[in-house]
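Sharing a structure with you now.
One protein chain is absent from this view; the other protein chains keep their places.
Let's turn to chain A:
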Amino acid sequence: MMMCKEASRLMSLKHERSLTFQERMSLRFHLSMCGACRQCDRQFRLLHEACRGYGIDHEVDP
């Protein structure tokens, strides 16, 4: 069974390429049982979305 370390690899990888059916299913199964990894998945997604807007909403102190 997949553990958190491998799950985090897939959570990252899905931002680079589509996961295979097998990978998607294993990840989904793991996430359904692991709260910490669900947080990690949200955070990777948040990082991805935040970066796309980098420099737009982002004020830097002079």
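Definition applied: contacts are C-beta pairs under 8 Å (C-beta built on N, C-alpha and C of every residue); 3 or more make two chains touch, one makes a residue touch a chain; residues count from 1.
Following the convention adopted for this analysis, contacts and distances are computed from a predicted model.
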{"item": "Identity of the absent chain, which is to be given by its UniProt protein name, from \"Sigma-70 family RNA polymerase sigma factor\", \"Multiple sugar transport system permease protein\", \"Fe-S cluster assembly protein SufB\" or \"Cytochrome C\"", "value": "\"Sigma-70 family RNA polymerase sigma factor\""}
{"item": "Touching residues on chain A - with respect to the absent chain", "value": "3-6, 8-9, 12-13, 15-17, 36-37, 39-40, 42-62"}
